[in-house]
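Heads up, one of the protein chains got dropped from this complex, but the rest are sitting where they should.
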Amino acid sequence: MSYTKRFDGRGQDEIRPMSAKVGIIPRADGSAMFQIGKTMALCAVYGPRDLHPKFMQNPETGILRVSYNMMPFSGHGERVRPGGGRRSKEISMVIQNALLPVLDLKDYPNAVVDVFVELPQTDAGTRCAAICAAAMALADAGLEMKDLVCAVATGRVEDKIVVDLNYYEDSHEDGADLPIAVLPNSGKVTLMQMDGEMTKEQINEAITKAREACKKIYEVQKAALKARFKR
Amino acid sequence: MNQELKIHLLRALSKNVRFDGRKALEYRPITVQYNVSASAEGSAIVRVGGTEVMAGVKLETGKPYPDTPNQGNLMVNAELLPLSNPAFESGPPGEQATELARVVDRAIRESKSIDVHKLVITPGEKVWSVSIDICTINDEGGLQDAACLAALAALKNTKMPKLDQDNNVDYDADKTKEGLPLAKEPVEVTVVKIGDHFLVDLLSDEEKAIEARLTVAVTEKGTVCALQKGGATPLSPEEIDKMIDIAQKLAPTLRKSL
Partner (left out) sequence: MKEEILVQDKEIVVPGETVAIGMSFLPGKGAYRDNDKILAQRLGMVSVEGKVIKLIPLSGKYIPKMKDRIVGKVFDVLMTGWRLEINSPYSAVMTLKDATSEFIPRGADLTQYYGLGDYVVCQISNVTSQKLIDVSMKGPGLQKLRGGRIIEVNSQKVPRIIGKDGSMVSMIKQATGCNVIVGQNGLIWIDGEPEKEVIAVKAIKKIEEEAHLGGLTDRMAAWLEKETGAKVSPMAQPEQAEEAPPSHPHHFGGSQ
């Protein structure tokens, strides 16, 4: 079986329409919204700030703490019970690891930078959308960053490598998903996970396609950050 | 609150000028946006000044509660998301979130604003369950009233989904054009007492000076369908009368924004 036409008619390398806005939560130190297709992520950054509980403090550097959560009405079908669970915990950690390489928190011993991501609606690619929103929010908060971070959910559906999977492609039985986060200026990868079965060649193809897609995402993030300051 | 700051606030109130220039019984500008979550069956965002609250409605089918076999189920849940205020922490709802949800729940449930008898599919076996989830997005004060308005707006925005042959919801199909059986539209006005002054729609700074508060839920007919008193200072019957009066006068303003 050959996956010649995607469920929603997109090209193999085509990502869904995107939109982004920075500064959406005035109370936060930094905030941003990132939407790709129907998946929307809201992110607020608080920090650097005092860290409790005290035993988590690190006297050599500030720490990054990410909390990812789906709003109860954001799931594909039934209501999502609040409280996160193991999936949310893992995704929070993965987002943290994707963002850490661009940050230098050594000037903030014992402090924490809290990143909260909430999703009001989802259609796959949630951890990637969360990373894109968080990168903008961290920049908005005035933190020193070597680069922004872009992420997109690539994957295999039957025999094709596609970019920006939606819910139906993500849950397709003959497939694999491979979310990837990339630093736009160096092209280096800061997040990579895979579920399913792929050959090495397919993985390399996915990474190449992810880098290409992330160039478009970067333009959207840049524009949103610059639009924050009215002219 | 710092005593000096409270004295300063009272001085401003004696001239009917609050810290942001509003009068004591004036709400900030209110806007409502519908259909903000494509995955919810109904959703809305309510903005009161800078405060922003989102509410979403999810519909499911299931068994009715054993003691109400001919009624649908209703649940209201609220989360004070850490996103919205540096003082909010992750974790299960605390006192404030629980009170917020329960006061909204009472207004909707006790006013019978949703006719739960019309939510029955097969008596005793299958009924609709309505879950309202309220999430705060930006907290600049006045969450209670904004939350109730958001819940009501989300209910108004709700469209019933299609059912499959087993009378379970088919979330993949398009929704029907039918809405919920909404019989009443309760809105909440929280009236606050500071010194000898009554205020509504408090900013976060002003909230620190609250002596007593009374949340009053009012229907379109002007009847009161829920009450909640908070704050450490007791209220006299005359004050309560005055506060309910204020709520009844201001409720139409809130309802108009829907």
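In this document, chain identifiers A and B correspond to the written order of the chains, with residue numbering beginning at 1 in each.
Going forward, contacts are C-beta pairs under 8 Å (C-beta built on N, C-alpha and C of every residue); 3 or more make two chains touch, one makes a residue touch a chain.
None of these values were measured; they are calculated from a predicted model.
J.: For the chain not shown, which residue from A:Met70, A:Ala139, A:Ile180 or A:Ile207 touches it across the whole complex?
T.: A:Ala139
J.: By the contact definition given up top, give the residues of subunit B that touch the hidden chain.
T.: 1-5, 7-9, 11-12, 15, 17, 19-21, 205
J.: For subunit A, which positions touch the chain that isn't shown here?
T.: Subunit A touches the missing chain through residues 29-30, 47-50, 59, 62, 102, 107-111, 139-148, 183-185, 221-222, 225-226, 229-231.
Simple rule for what comes next: only the chains that are shown with their structure count from here on.
J.: Taking each chain's centre as its mean C-alpha position, how far apart are subunit A and subunit B in Å?
T.: Chain centres of subunit A and subunit B, defined by C-alpha means, are spaced 32 Å apart.
J.: State the interface residues of subunit B toward subunit A in the complex, per the touch definition above.
T.: Residues in contact with subunit A: 36-41, 43, 50, 52, 54, 56-58, 60, 77, 79, 81-86, 90, 92, 131, 133, 135, 137-140, 169, 171.
J.: List the residues on subunit A that touch subunit B in their complex, please.
T.: The contact residues of subunit A facing subunit B are 24-28, 38, 42-44, 46, 49, 67, 69, 71-79, 82-83, 114, 116, 118, 120-123.
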